[in-house]
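Report on the structure given below.
One chain of protein is taken out of this complex; the other chains stay put.
Per-chain numbering from 1; labels A, B and C assigned in written order.
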Amino acid sequence: MTFVEILLLVISVILLVIAFMAVTAEKLIHAVLYLSALSMLSVVAFVLLKAPDVAITEAVIGSGIITALFVFTLLSVERKKGKTE
Amino acid sequence: MIQYAGIALFVFGIYGLFVNRNVIKIIVSINVMEIGLNIFIISIGYVTGSSLAPIVSSTEDLGLVYVDPLPQALVLTAIVIGVGTTAIALVVAKMIHSQYHTFDLDEIEESV
Amino acid sequence: MNTILLIVIPLLAAFIALVAKKGAPYLLLGAGLFNIVLLFFLDTGFTFIGGFDQAMTSDLLGIALYLDTYAKIALWLVNTLIVVIALLNFKAYKQYGSVLLLSMAGLNGLLLTNDLFNFFVFLEIASIAAYLITVSNRKFTDTFHYIVMGILGGSLFLFGVTILYAMTGSLNMIVIASELETNGQYQDVILPFIFIFIGLGVEVKLLPFNSWVKGVLASSNTFSGPMIASVYAAAMSFAMGRLLTNLLVFEGALLTVVMTLLIIGVVAGDLMAFSTSKTREILLFSSIAQASLIALLFVQGIVIWAVYLIIVNALSKLVMFLVINKATHAIGSDEIKRMKGLFVNNKFVGLMFTLATLSIMGLPLFAGFVIKLNFLTSLASLGQTMVLIIILGASLVESIYFVRLLVRLWYPGEETLDMKYSNPFKFVFAAVALILLVLGTYTTPLYELDDNIDQVSEEVIHG
Partner (left out) sequence: MKKLVGFVVSLALALVIILTLNESALFPAFGEVDLAERISSQYFNLAQFEAVGSANIVTAILAGYRGLDTLGEVTVLFISSIGVAFIMAEQTRKRIELDYKANFMLRTGSRLIVSLILVTSFYIILHGHLSPGGGFPGGTMIASAILLLYLADEEFRSNIRGFKILESLAGTFIVVTGLLGLIFASAFLENFLPSGTIGELVSGGIIPIIYILIGLKVGSEISGIIDHFLSEEETV
């Protein structure tokens, strides 16, 4: 088993664990953070699978823009809840 | 092994999509499904051994073994489509919240 | 004059409409009319994008579009319906100009493309345009349900396409089909075919994932109702027909599974339409039953009668949804009790609605009868007696609930409804009723075309 295959094995296990936590998280902000961690881990997997293009795009879009959109949605929801109480 | 993880993530996202009743968690499960699908698509193009990323630096290196570039082009498109659909889903989630003041679909069904 | 203009011109108009916001509806009508006229001049055959026009062999580098009689009929129907619906809702839904332009580009691309991943991209464009169209219903939980099901369908479709690429090494529909024919054992192919069938089944309103239809169409209006129930239903059925005749081959256990799924879809749709008291729900359940019936005909290889059924169904549903949604908008509710006597003081519209309903039920003198007769005889000749009996039973149930609806709408209830339909609506109703009547009586053009109007695979594998 070369070093790359061991690393891929480890990443697959961590991916599964984080995916379980992301899907079954209680609080929304935890789900979003787990999703962002999942996307960053997938960037590492793409680099190991020799797909640099996809790694850069997933890094910038996956953990960058998608997490930002989720956080802004939760932010504007908290802001409104804060106001109405 | 990473291919099995991709398939497991894909099926897991589908499970999360049906089980969750919270709008934001459903969108998170959609993204988990798409990440799993992207990993699976890339994994069918991988060639073990000393394969290189699909960058052909010059005409000399002819005999080298490369990874399959087509799945990578497909995944680039799939990621950007994922951003597009997630942005629309999140805006609809914001409108749901401004209308019903909750993200929980069960509460919304009762209040209707 | 290239086939690609059918996709590119609406796209260019949409990009321009972003800046020229007020000009969007006029750009839409211009692009639609341009497409309808252009279709007369386009010659059938392959169009290779990017100039990589190796013949349809395994080393085809680029993407190929294919235009044949099948695609021409589909494109004519879709583009004319979009222009008609845009014209009818010109004032009320003016701001939907660029969304409709993009849905036209997406649907045209969907019907033309021969490449499975390109099919997925155009499916996504058309679906996002459909999500935005359902936003006009102001029911965001139903739109959200539709978005979730649409994304799920798209991902399942992409999963199936990826497996097919891994097996055959190409993304082109025809090359995959010929590759699988030469060296594919059948049990390898069951998994991707199931995923592609279920994935696309979401948009075509087939089981198991068509729960979104009830939410979206039950609260539709004169713009989103016809768009989803007749334009998108017709385009998706045509696209599914293209895949079912050329790529997906169902045999043995898989065939029985798919057939039972479709038959349950037909029966469940008709039974649910029978048991509801809301007019719009009657129509949406009947369109679910029709969609499953059309997919069933494609699976059995009865291509030409499925195509005619799509056309007649799209036209009749257009009329029915326009009439019912306009009435619901005026009355405020779509309960049958509230709509009693709707046609008492607008007899002309009532007559047109009745003609459309009778054609769907398949009564003689209408196009629906000729089509139903022929596809039932073809099913009988294929030895599908069990399927035949069930479909006859389902259409019996269908005629009961439609007759019950007509009786309620014609005979006055307590309060008289003073609703009026504007002239453009009446003109469209008259045109559709005329088409149904003419095709019903003068049936020779129906028999001109035959099952191989979809020559994509003939041109390559056997050609």
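Operating definition for what follows: contacts are C-beta pairs under 8 Å (C-beta built on N, C-alpha and C of every residue); 3 or more make two chains touch, one makes a residue touch a chain.
Just so you know, these numbers come straight off a predicted model, no measurement behind them.
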item	value
Displayed partners of the chain not shown (whole complex)	A, B, C
Of C:Leu27, C:Leu102 or C:Val161, the one touching the omitted chain in the full complex	C:Leu102
Interface with the unshown chain - residue positions in chain C	2, 4, 7-8, 11-12, 14-16, 18-19, 47-53, 58-63, 95, 98-99, 102, 105-106, 109, 113, 115, 117-118, 121-122, 124-125, 128-129, 131-132, 135, 163, 166-171, 183-185, 187-188, 190-191
Touch residues of chain A, complete complex, unshown partner	20, 24, 52-53, 55-57, 59-61, 64-65, 68-69, 72-73, 75-76, 79-80, 83
Absent chain, residues of chain B that touch it	1-4, 7-8, 10-12, 14-15, 19, 43-48, 53-59, 61-62, 65-66, 68-70, 72-73, 76-77, 79-81, 83-85, 87-88, 90-92, 94-95, 98
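Methods note: only the chains that are shown with their structure count from here on.
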item	value
Distance from the mean Cα position of chain C to that of chain A, given in whole angstrom	37
Centre distance in Å when chain A and chain B are each reduced to the mean of their C-alpha atoms	10
Junction residues of chain B, two or more chains touched	93
Interface hub residues of chain A, defined as touching at least two other chains	none
Chain A - residues contacting chain B, complex	5, 8-9, 11-13, 15-16, 19-20, 22-25, 28, 31-32, 34-35, 38-39, 42, 45-46, 48-54, 57-58, 61-62, 65-66, 69-70, 73-74, 76-77, 80-81, 84
Chain C-facing residues of chain B, complex	10, 14, 17, 23, 26, 30, 33-34, 37, 40-41, 44, 70-71, 74, 77-78, 81, 84-85, 88-89, 92-93, 95-96, 99-100, 105, 108
Touch list for chain B against partner chain A, complex	1-2, 4-5, 8-9, 12-13, 15-16, 19-20, 22, 24-25, 27-29, 31-32, 35-36, 38-39, 42-43, 45-46, 51-53, 55, 67, 72, 75-76, 79-80, 82-83, 86-87, 90, 93-94, 97-98, 101, 103
